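Down below is the structure, laid out as structure tokens.
Only a single protein chain was left out; the remaining protein chains are all shown in position.
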């Protein structure tokens, strides 16, 4: 009766493919050669486009953005289990996943060049980039609620960083999701940093995954640089979600290999050594080795892929830069779906201003 | 290496004095007769004043309020460990604790009669009633931070209900408190209901206490109708906090014996049977029996106490009702601490309006 | 034609719209078995079930954030904030997402949601239960703000709000919830959002009010008309944003005088915008400064002093007369 144990909890960690290429065959997901190659291609595409965007930004050809380099396994391999009719709710550091969902590099460049046009196209169940940290987790819960209400078996997967877990909205989202038992996967890319704030100053908990306990939710930590572990954990979560077994919190332990955004200098707050220590854990190196070991991949294949992706990249950058100018008055178009007296009045003013300007 | 256990957690439950008066002597806190009598008196004072307020409200002599009846052990016994220089951060359902902190019934009646005057007096480290559910938890963290910064060993204790645990601010408060390692006690009075919403619809977790795990914080569930368990758990938490060992989350499992507030009819959403099933667990019955068993209390003492408290209650209600009218213009006094042109302008207007009204 | 009070009108509109369109869902704190703390959702749970009448955990940002998701997936959530004083917890979701999603996605995603909230003073409630802060929403591009004043326009405007393809903040003057009954047509009706209503025509002064102030203002208007034998044009704003400045400014061009009655704190309140619009469109017709009769810029007092804070029949009358006698 007295001070008794009320309840016990535990959180698991999953790694399938370790840094040295050793595979846990019990846990290894059964993916075909084609699937593996496809996933690898997605990851490489994420990497290559990010590297290109970095250059373009440095040359002033696009605005500020936050590279996802190093996190490709965490977001691409999780997205790889999702269906087209699943909802993709991102924040701003899962470029590879976004591109997988039918979004073009051109579109992405338009976005980071300051045009809303960069938000359209792609899978109609892709939500636009969400900049307010933590907020989008609630949207995923609402989308999932609608799936459930309509009797669909689609799932909403929502991405956020370790920093986002501090926001009230993240907490409210996990609580709503668990009380409503809706099909959501909360995928936290724990990349160790929120701008200059290290993970230990963000939360004192030993893992992000254990936060699931607060909601009696399924939670798991995976090696976020191991595409097989990420895939396996997400596939399991998606299956449970589709079966009506509710939400899951997945912590993918990874590392932000670059600056926070191009406006930031990471060496103000962390060392080059720390960064370097993560290099051997690079998900692309590891995955390539895995495919080579399986006999699915070799240098020739790699060269071919690299050449293809770079050509695609070049072509899309060219397309991006040769687009006709976007119209200036689009900001008045989509504020409301119906006639709005004030907007209409101001649109007239705006057009006059543009004319005056042209006259001047 | 593969799917391994990352970490284990457990949450304890504490009960010292059970419903039938059986005591766990290992856990029994060593309180003197005087202390026990004093605590009992506080709990009775909370009960009696609430019962009186219910009557006054029904007679239209004060406005809406939410009775704390049934929860006296949870809030009085926890407050009983706190020092005068500790911060008391309440919400609106810990009347007994508030009264313990040097606040008079008159003051409380003024508050529930719609006068800010009801917020002053009492211990200068009592915060006023906080109506926005969940918000005050963050204030406690800030107060505790200041204690720590100044090298004081005072603690902040903050009260909230089970419903409050759903708010983002509650989450942010727990996270800040644990990262900053500040001396706060989060005391959740889990009274099973948030207006009409039962505990199970508020959160799916088996306990509120386990939410501490998300923050690597010490968490414990106690029988909230057992004053000895509440006292022991809070004393332990306060000691840890004073020793620089940081915050604690205490879930006191109790029951809201009455309507949510006097504006509510609880039988729209719960049964009389459910209420009745909690009656034998009444903290006052249990505590009285404990003191009787110890030979500290008998019917005579009880009669005397009841008579005293009722007389005090009568006297204070009388005082409340015979107070001179409060000034009407006080709303202009305390908006800012310095001259403010707009307020001063409007104050002149206000005075004119009052005059016009008097003339009319 | 049944006579209904304003709360009943809310319930009727919800019931009608839920019946007509199964994508309409209602969610909020205590909206289910309790029927809402003001009983505005009474009976809906029985009729439409737990999936469409959803008791949520106690978290306003959560309610609105989840509603945004539901709306993007094709539902039409009608979320209730228990009191407008708690709705500020949802401002980040409204400002950051509900109001922007259409523009952000160039029309691909829309947020056809309604956020209902009782607002305003006069019911002797606790702190945070009596503010009038419509400007916080009206200043936010992408949101519409509607404030009905009586049972009939409540039912019609709420129906229109639910059918609107964009987020509508629907603020219900709780002081008027049970203050009076009105005949409401048997068949569903809607009223156009974005239009003021000239409640009574007149020639000597334009008096503008909305929400619970309409009722008080009507009393003052009657009184002055009788006492002074003048003709007052009375306008019910009904939609705060987009503001129908044409109707107001046209009236002012006719009367040359204007008084605006606002429950909210004065500075940066809706009356200021109305005056700015009069300045833009009718300044030369003004024969006197526009009078603002408003709440004061003080922290809203607790209930025993709140009537000193809100415009009363006396203050409103004095304001109108000041504009007339100028």
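Quick notes on this structure:
For clarity, chains are labelled A, B and C in written order, and residue numbers in each chain start from 1.
The rule is short, and it goes like this: a residue touches a chain if its C-beta (ideal position, glycine included) is under 8 Å from a C-beta of that chain, and two chains touch if they have at least 3 such contacts.
The structure presented is a predicted model; accordingly, all values stated were derived computationally and were not measured.
The residue touching the chain not shown here, chosen from C:63, C:113, C:298 or C:321, is C:298. Here one chain is not drawn; of B:322, B:338 or B:358, the residue touching it is B:338.
Across B:70, B:168 or B:219, the residue that sits in touch with the chain not pictured is B:168.
If you put the hidden chain back, the residue from C:14, C:89 or C:146 that touches it is C:89.
The chain that is not drawn here is touched, among residues A:78, A:167 or A:254, by A:167. Not every partner is drawn; the one left out touches subunit C at residues 85, 88-89, 91-92, 95-96, 99-100, 102-104, 127-128, 133, 135-136, 138-139, 141-142, 241-243, 264-265, 267-273, 275-276, 279-280, 283-284, 286, 288-290, 292, 297-300.
Where subunit A meets the omitted chain, the residues involved are 63-64, 92, 111, 113-116, 118, 129, 131-134, 163-164, 166-168, 194-197, 201-203, 263-264, 268-269, 326, 328, 330-332, 334-335, 342-343, 346, 349-350, 353-354, 356-357, 360. Of the residues in subunit B, those that touch the hidden partner chain are 87, 116-117, 119-120, 124, 127-128, 130, 132, 135, 137-147, 149-150, 156, 168-169, 172-173, 175-176, 179-180, 330-331, 333-338, 340-343.
The rule we apply is simple: only the chains that are shown with their structure count from here on.
Centroid to centroid, with C-alpha atoms defining each point, subunit A and subunit B lie 43 Å apart. Averaged Cα coordinates give subunit B a centre that lies 36 Å from the centre of subunit C.
Shared interface positions of subunit A, i.e. residues touching 2 or more other chains, are given as 168-169, 172, 175, 179. Among all residues of subunit C, those that touch two or more other chains are 57, 59, 61-62.
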